[in-house]
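Subset of chains shown; positions unchanged.
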């Protein structure tokens, strides 16, 4: 961890998709800490430091025994509470002070969350409200990419959709996005960027979704949530149906949901997905849409990793911010203020 | 860039072969600075910092539009003068203070040159005089290698041809090279190493070139030119025809031309080629000779990269210099003096 942390402590981060974390141990480094995740028989999730307290072999190489895990090296058996249950030599009395650090986890909105910071403050009510992932009447699916860049570069990317025209030319980009005015505002603990495109022809994807010809009103509303989520409300409604930026369930509507979990100062775990409230029973459409979205986000990964390398190769140059970057800039400011507010002794000790 | 620069500022370096730099952008790091090169429609060359002034994405990933380049990320359009021409959001007024650093370039002797240092001092008259690359009555061709070693190790290599016997055994090496006496002298801003082998049997290559049997006088004259070029005058003339070290256009004559452009402290761009003033219309011979020369220089690359690794693995050992190394030693001294003389504030700021 760098001397100046680039992420917030005392916050929930996505550790994995609900489907990624299974009975077999999964190794993943979260905010600089190597962790192992697995499910108990009752399906609740265990999160521990991924290092046996004996000789530090990753516990993720170990074997499950009931709800416990036995280290692959010398067989120290660790319970789901992180406390030793059996010594390597069976005749040696168990020393229950032998334990591995555990982390507070929660499961919500299709993700497994882990609390980084002071565990006494871990309140599930603080989990970012990614409501479209689990709301009645909505269907949600997505994927995971490891991205070799500072997670805040991905926040920048998602809070400014102008890049779609250039990075995603040929898929979802279109010139109108460069032309429509945008409005950025801070809404409590959130940053919102709104773009309203009234009376345009729907692009092919949305025309297919709406299942009718004719002019539409189109919207893109990007919303940054601490510690590092972005939800983007997208869709079209027939012109004249009365849709507004504030109220637009008059047509077809989707919610892009992204969560960026720092792995190190210059790598992160990118969890992406799309929720929608139309044709929710069409599993084939869901799968096709996830594949298409995965292709688009793979283009972002290429660009962001090149950007990260360029930042390192040009150490005397600084990022600039234009009008389109206001959403990203305000999101970063919010992160910086939260870091100052929440950095704890635990964090400073690691730093 | 290391605290002690290993290369000269206020000098021209080869950025690429004339044929390498085309309308599509080419990324190449010159003297520690990531640059992008491309040609305008009038074929003149543009050189810029390879980082968009907006978010630092390499401009080399961008798309050309006329003589300008549009960044692949958010579409900032930069003119060939480095100044912004169009903002990502079309409605935002262009801020012409947004610009990327540009570099002075020139084209001469089949190479594109870039000036490193204070641009006010960039005088095309200072381009090293690689005259055989563009002289009437001569033909010239060659290639490019990326070599993972300090460029000065390649200078050493080229200023001492003794290594041919061992590194190029089986191709151009022959024992006579180890036996002939050499003379080293400083000639103004240049270092010269001369080897004269009178009355020997021509090696196969030169016999084929000369197209006759009988004893020949053979010469090798290595010449180092600041900042990092080596030209080697090689050839044979029939014994008795009157050739001397000073005047030897009595037989067949070639000029090996090499330019080493630093990329980093321990990597460089190696531009190599061969000019000759006989059979200059024989394109097949030119191509065969280039392929042969490329094979020989690939042997040097293997040796020099191993030498660089050995220097790092044996940090307490120093290079030694024997009589054969006098040419390389004097060339390095000339480089060191020029670094002291030319290091500018610009350079010190980067260091």
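Each chain gets a letter, A and B, in the order it is written, and its residues are counted from 1.
Here is the rule we use: a contact is a pair of C-beta atoms (placed from the backbone, for glycine too) under 8 Å apart; a residue touches a chain by one contact, two chains touch by 3 or more.
None of these values were measured; they are calculated from a predicted model.
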item	value
Copy count of the single sequence across the entire complex, 2 present	3
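Throughout what follows, only the chains that are shown with their structure count from here on.
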item	value
Separation of chain A from chain B, taking each centre as the mean of its C-alpha atoms, in whole Å	48
Chain A-facing residues of chain B, complex	29, 34, 49-51, 53-58, 61, 70-76, 87-92, 95, 98, 350
Interface residues, chain A side, partner chain B - complex	156, 160, 162-163, 165-167, 178-179, 181-182, 303, 306-307, 310-311, 313-314, 316-317, 319-320, 322-324
